[in-house]
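Only one protein chain is missing from this complex, and each of the others stays in its spot.
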Amino acid sequence: MKAANMIRLIIDSRLENVSLVGGAVRGIANTLCMDSTTSYQLELCVVEAVNNDIKHAYHCQAGHSVEIDVLLYPDRLTFKIYDSGESMNPAKVAPFCFDPSKIETLPERGMGVYILHSLMDEVHYETINGQNILTLVKYVNYPSEGACKSPG
Amino acid sequence: MKAANMIRLIIDSRLENVSLVGGAVRGIANTLCMDSTTSYQLELCVVEAVNNDIKHAYHCQAGHSVEIDVLLYPDRLTFKIYDSGESMNPAKVAPFCFDPSKIETLPERGMGVYILHSLMDEVHYETINGQNILTLVKYVNYPSEGACKSPG
Amino acid sequence: MQLKHNNVKDVLIVRPLEKRIDASTAAEFKQNMNEWIDSGNRRIVLNLSEVDFIDSSGLGAIISGFKKIGNEGNIVICVVKESVMSLFRLTRMNRVFDIYTSENEALEALSGKA
Partner (left out) sequence: MQLKHNNVKDVLIVRPLEKRIDASTAAEFKQNMNEWIDSGNRRIVLNLSEVDFIDSSGLGAIISGFKKIGNEGNIVICVVKESVMSLFRLTRMNRVFDIYTSENEALEALSGKA
């Protein structure tokens, strides 16, 4: 695979910083000529992942860093999201299901992981030397004609 | 001054990566409800600064990093752009002037520094322990009503 | 977070003057809604015309208000941007909430109900 163009984004683990990551990701998606719904969905996935790092890996404690690598390949856009906090326990991820007609079953949380898996083409999670890495991959078809083309 | 919300952007010193920085900055400016011309001008300034680091500090050599801190204060947006290459020699910065009616005087380069000084409210350059830091400051007036307000 | 709100008869219209309802603002949004419901509001129109980003925390806060009112009233939603609408579809919340293209339609629909 061709060498990627890449940018790294880093924030301190505070929820107030997450909109900066979101804005950056949406802006990058726009530069790549994604349509507005796709741009939103990419922003949404990265924001959900970073929120989860801050809430669950760092328990809402400031002073830790969350890093996001954005990698552009000719056929895919990859986000790698790094934290050094508590690792995810897959047993804590409940399936997302409810009965739309029963108000009391409606979820108020537990939607983030479902969103990632629904909108992304690949989702991997691994822990290496105490660092947790969530990899999100979106396949992209850059138009061969028009104001937008494949990177690199 | 109130503690800032902040994001750091890092790229390797290749001109192909600069559009990622540009897209990120424009996206962040949009999130802050800047109008499209202001968003473009902020992107332009950061892109000019990063291009200059790659061209003049690193002489277009890949393998070095350019870091951009984006700091949001209630009254200003600050960009700090770091490189560890050759420092700027102010003597090399020629004033920007030409005669629009004389084709042969038209500039093909040497516009970057002029653009920074024209569009930004403050521009500082300093070198500390071999690290060059360019600081760009834009004063902002967030609307007190409307979908946008001061950060933090 | 700025939430514009006004009453039309017994309907409360809430319009967030924010581009984002996300994890950093969801708690405040939820608390405001709670207070309005606690003070007796049972029919609420949520106008999302200014909002171009909602994450799962923001959506959870909206759902929370909806559950709090329960069968004693309703929260309906209007003027949702297409991109944000994709979140309602993805989470099937488009089947839970009545969603209207204009504030007037939302208001009429809510006024017609018992």
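Chains: A, B and C, in written order; residue numbering restarts at 1 for each.
Operating definition for what follows: contacts are C-beta pairs under 8 Å (C-beta built on N, C-alpha and C of every residue); 3 or more make two chains touch, one makes a residue touch a chain.
Fair warning: this is a prediction, and the values are worked out from it, not measured in the lab.
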Name, in rising order, the residues on chain B that touch the hidden chain in the full complex. 15-16, 18-19, 22, 36-37, 39-41, 43-44, 47-48, 51, 54-55, 96, 98, 100, 103-104, 106-109, 111-112, 114-115, 118-119
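Here is the rule we use: only the chains that are shown with their structure count from here on.
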Which chains, if any, touch chain A and chain B both? C
So which has more C-beta pairs touching, A-C or B-C? A-C
Identify the chain whose mean C-alpha position lies nearest to the mean of all protein C-alpha atoms shown. A
For chain A and chain B, let me know how many angstrom lie between their CA-based centres, rounded off. 27
Distance from chain C to chain B - Cα centre to Cα centre, in angstrom: 39
Once you find the CA centre of chain A and the CA centre of chain C, what distance in Å lies between them? 26
Residues of chain B that touch two or more other chains sit at 31
Provide the list of chain C residues touching at least two other chains, using ranges where the numbers run on. 20
